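Questions regarding the structure given below will be posed in turn.
Note that one protein chain of the assembly has been removed; the remaining protein chains are unaltered in position.
For chain A:
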Amino acid sequence: MATTTTERTTRQDQPGRPPGDLPAVPAWRRRLWPYFLAVPALLVTVFILYPFVLSAWYTLLDYAARNTGNVSVVGLQNFQQVLTSATFWGAVRTTAIYAVVTTAVETVLGVGIALLLYRASRIGSIFEKVLILPLMIAPAIAGVLWRLMFNSQFGVLNYLLGLGSFDWLGSSTALFSVILVDVWIFTPFVAILVLAGVRSLPREPFEASAVDGAGWFYMFRRLMLPMMWPYILVAVIFRFMDCLKIFDHVYVLTAGGPGTTTTTLQIAAFQNSIVFSNYSLGATYMFLLWALVFITARYLVSVLGKAQRRAAGAED
């Protein structure tokens, strides 16, 4: 009752004009406005989700180019076939090694570079401008570039390092080399995220502990690292998840070879679905990879949430 009265008074105060909080537009229309704005994006999302769902459906069929005429539902047969195949577990192993090693190396190097740049020396400020260059080149083009450098006969790497005709992409070295290229491309990603994080940290705790006579390492471990942790985690999440589905530069460099030494899960799926045109088998690989990515994402995001809360607490 009270509100109605107030409204009426306001209305009488300003005749002919909609009062303050513009109920000129009815409330239901105002409430629908955000939905209205989001509808196009929602439609596109649904359209994009359709192939995802279709892909999940493929895993239950025996859909391949050779039998497009009579596709039938085979239940979980594809999963049985994939989960008992050495190729799949080999790809899982390669992907796991790739993702763990790459993320670890890039995190350590990225944090190191960020801290070095944070010192703000003259050299550092020049380097900071060009830090992101490798990151902005298409990974596929970076793959081409490194293939030229890795070339065992004419490649510049063997010439400069005096390695003779060392085979960078041989069966015992290829995985190392594709990881090296990933480190070359993506370490700057970790570095610029962490650098932005370090710069946003408050100065007071460091000044206080410097007054208390704390050493550099103590401050790094007890203060800086916990406060930087959320930024490092964001970078780790992006890198680790991308590594699980890595394709571009690895495919350009080795196409999964020699043999299956660099066949990651997405390359294995590519071979099954596109090269051998067995869509159902490829889709099963992808479904399993998707499940892996999803579970990892859930876990890492919950870790990030905890770290952010802790860092916020530390800053108070």
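In the analysis below, contacts are C-beta pairs under 8 Å (C-beta built on N, C-alpha and C of every residue); 3 or more make two chains touch, one makes a residue touch a chain; residues count from 1.
Everything below uses one rule, namely that contacts and distances are computed from a predicted model.
The listed options are "cytochrome-c oxidase", "Carbohydrate ABC transporter permease", "NAD(P)H-dependent oxidoreductase subunit E" or "Sodium transport system ATP-binding protein", and the UniProt record of the chain not shown names that protein "Carbohydrate ABC transporter permease". Among A:Val111, A:Ile179 or A:Leu289, the one in contact with the hidden chain is A:Leu289.
The chain not shown here touches chain A at positions 17-18, 20-22, 25, 30, 33-35, 37-38, 40-42, 44-45, 48-49, 51-52, 54-55, 58, 109, 112-113, 116-117, 119-121, 123-124, 127, 129-149, 153-154, 156, 159, 184, 187-189, 192-193, 195-197, 199-200, 203, 206-207, 210, 216, 219, 224, 231, 234-235, 238, 241-242, 244-245, 247-248, 251-252, 265-266, 269-270, 273-274, 279, 282-283, 286-287, 289-290, 293, 297.
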